[in-house]
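Yeah, one chain of the complex is gone here, protein chain that is, but the others are all in their spots.
The letters A and B name the chains in turn, as written, and every chain counts its residues from 1.
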Amino acid sequence: MAVLCVSLCICLPWIGSIAVWRCGNAHSKLQHSVASVFAVATGVMSLLLLLNPAETPVVRIPMGDFFGELTLVPDGLGIILAIIASVVGSLAVVFSIDYMHGDPQLGRYYALILFFIGAMSGLGLSGSMLLMFFFWEITAFCSYALISFHNDDPKAVSGGVKALIVTQFGGIGLLIGALIIRSYTGSYQIGDFLETAPALESGLLSAIGFGFLLAAMAKSAQFPLHTWLPDAMEAPTPVTALIHAATMVNAGVYLLARFFPAFEAVAGWKTSVMLVGLLSALLAALMATRSDDIKRALAYSTISQLGYMIYAVGIGGIFASMFHLLSHAVFKALLFLGAGAVIQATGTRDMRRMGNLSKKMPFVHATFMIGCFALAGLPLANGFFSKELILEFGLQRGPQWVFLCMLAGAGLTAWYTLRIYTMTFRGQSGEIHVVNPAPPAMKTSLAILAAGVLTTWLFAAGFSALLADSLPYHNVHVTTNISLIHEIIRAPLTYVALLVIVAGGACWQFRDRVVKKFRIPARVTQFVESGYGIDIPYTAVVRITQRASRLLRDAHSGQLNLNVAGISAALCILLTLLLAGV
Amino acid sequence: MQIISIHTTLVSAALLCALQAIHSKRLLISALWLAALSALLSILFYILGAEQVAVIELSVGAGLVTVLFVFAINVAGDQELKGRDIIPIPFAAGLVLIGILLLIRFIVPLEPPLRTSRSVSFVETLWGLRGLDMLVQIVLIFSGVLGLLRILAEAKAPLEGAVTEEVAALRERDLQALAQQSTAATERISQATPEPF
Partner (left out) sequence: MELSSLNILFIGAAALLGIGMYGMLVSHNLIKIVVAIQILVKSALLAMISAGLARDEIQLSQSLALTVIVADTIVAVIGIALAVQVRRRIGTLDVRELSKLKG
């Protein structure tokens, strides 16, 4: 039964992807229905995984000595990732029924989304590092293909290529780590590695650890490899909600959480993880306060929240980190889908041209407000509980100065959240005419996600029990709902955090007075807005590659004599090398 | 001593033939030097004890291939091509010399052969051990002949069309030139005509 569930979680969306493609672009209604059916079926299948979690591999495919065994393990981490991918994926697909209405290339769109959903479930469920790398690369490809989905738009294409290059650069770290593990322990299995990790020499272990950290930084868009995520906002909004908010960017956090017990002991690893999380959280929050494009602001917010999750992993709070991952997936998808509804209705992404939409789009306004509550960390939304849990862990276990910075980050979060909300939904009407309020399919997805935001924190107890039972190497803190609520209500930290959040909101409200008090030179704001200059090495690499290839064109002369000269010279060099070896 | 000197002479003669084949100005002479090279090598093979290959090499190398070259040269023409050298001769000679010297460095520490009596016959080896080779060769010959026929035959039909197109284009150009000449001439005449009376 478990075998069936696990394999279907991966194969069902892949079959759906082929089915949608074969439908043909002429029958768009059929494509919409087929895609939704397969996506929802996958969602249901992934929820069924909760029935039999396992510690040991459930599916084993032997691939000979060289590739080891390809295994699938439905343990806590894997199940949660698969559930998020499938359920949020199905909601995004339902949303796309109305968002992508009338698009001429639906086959490609749905096929890629379904392909991605299957690959993401596989990434979480795989127990062999080689299989995980395989799924990792598939998600990177799907992300690139979906970002540059409108391939007649040069900005979309360059955004897709940038995403591909940066995440692949990180993927090198993952591959090298996996190969080192294979050569020193003889197996690709994650379980075996976690068991034998203390026996490896520390130099090797640090190499693997930092390689994995590099891969996680690239995939989760952490500082300094974060520049691809804002440029990836050229993708259609359901794609952004699914890939760049809820699932693929979580792969980095998942990677670090999965391998945490192995690298705990490596000197400086936990500190680096914490620092990466801290820097991303703060710097991205700063950039979110300056952005006028609604999707870019939400993208910076994603980077910032991922920073929180990575910080939590760094201090050892695996449960807190994964709990916030779950909450963030739900509320960020909600915010992005809401933004998508707004973008479709108003025709623009620029928040300065929007305003007073609360009257014209009441449903979207309500759900967006719930999402904002969660993002800012206000009570009753799941974001509140998970963020408080992270901050408490931080206070108990981590260094104090890092904790204070993260607390300040919570204030910044409230600032930009309120900013996004007021610029879009409050204030005076912009120059936009709202064409029509949200169509029913969009409303369904938004409603389900809003309900999720208000209720997923109730699963905290079950979730922590699941993690504790199925992860033998991690020490997971088990909690029940009541104790969680008690903890949070009693801790003074909660009230301090709420105060900071309110202060952040107030800063935005009274921003004129705040700005007058602290005069920031224009150069600094420019530096912040341009991404702290991180884009410079990227454009430099691209330019150098293009120039080098233009120089090498001279070698392709097509002259036979020159080619033969090349062959003879190579022969001489080969003979010299052989002589030198002998 | 006897044997060694025969080998040396044959080999050096072969090298001379090859050099001349490259250096001669006319293609026909080049093909003839190639035939001479084949002949010398076939004698060398015979002396070394590889009789069957010697015979085949003589007939194929000095016969068949030479005839083919002569045919091609007749069809394609034998004119000399002028123009600058892409790779200057000293550089090419130097590169090749370096390669040969490196190879000689590998060759020199080799042991002379031990001669024992021949026990297995050629035909047995050919069909017994290398039977698959023979099949492959037959396939190769067939495909070579077919390819040759295909390459040579394809030219006929489109070439006719191309030729007539070219001719038509030339005629067109001539006509246009004539028309231009006539208009220019009439203009000159009208300009040069003196005013009546």
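As a working rule, a residue touches a chain if its C-beta (ideal position, glycine included) is under 8 Å from a C-beta of that chain, and two chains touch if they have at least 3 such contacts.
Given the structure is predicted, the values throughout are model-derived calculations rather than measurements.
**Student:** Just checking the interface: what residues of chain B touch the absent partner chain?
**Tutor:** Its contact residues with the unshown chain are 3-4, 7-8, 11-12, 14-15, 18-19, 21-22, 27, 30-31, 34, 37-38, 41, 44-45, 48-50, 52-53, 56-57, 60-61, 64-65, 68-69, 71-73, 75-77, 81, 83, 85-87, 89, 92-93, 95-97, 99-100, 103-104, 107-108, 110-116, 118, 120-122, 124-126, 129-130, 133, 136-137, 140-141, 143-144, 147-148, 151-152, 154-155, 159.
**Student:** If you put the missing chain back, which residues of chain A would it touch?
**Tutor:** Contacting residues on chain A, toward the hidden partner: 553-554, 556-561, 564-565, 567-568, 571.
Heads up, the rule we're going with is that only the chains that are shown with their structure count from here on.
**Student:** State, to the nearest whole Å, the distance from the C-alpha centre of chain A to the C-alpha centre of chain B.
**Tutor:** Chain centroid spacing, chain A to chain B, equals 63 Å.
**Student:** Can you name the residues of chain A that touch chain B in the complex?
**Tutor:** Against chain B, the touching part of chain A is residues 559, 561-562, 565, 568-569, 571-572, 575-576, 578-579.
**Student:** Which of the residues in chain B end up touching chain A in this complex?
**Tutor:** Contact set of chain B toward chain A: 86-87, 92, 95-96, 98-99, 102-103, 105-106.
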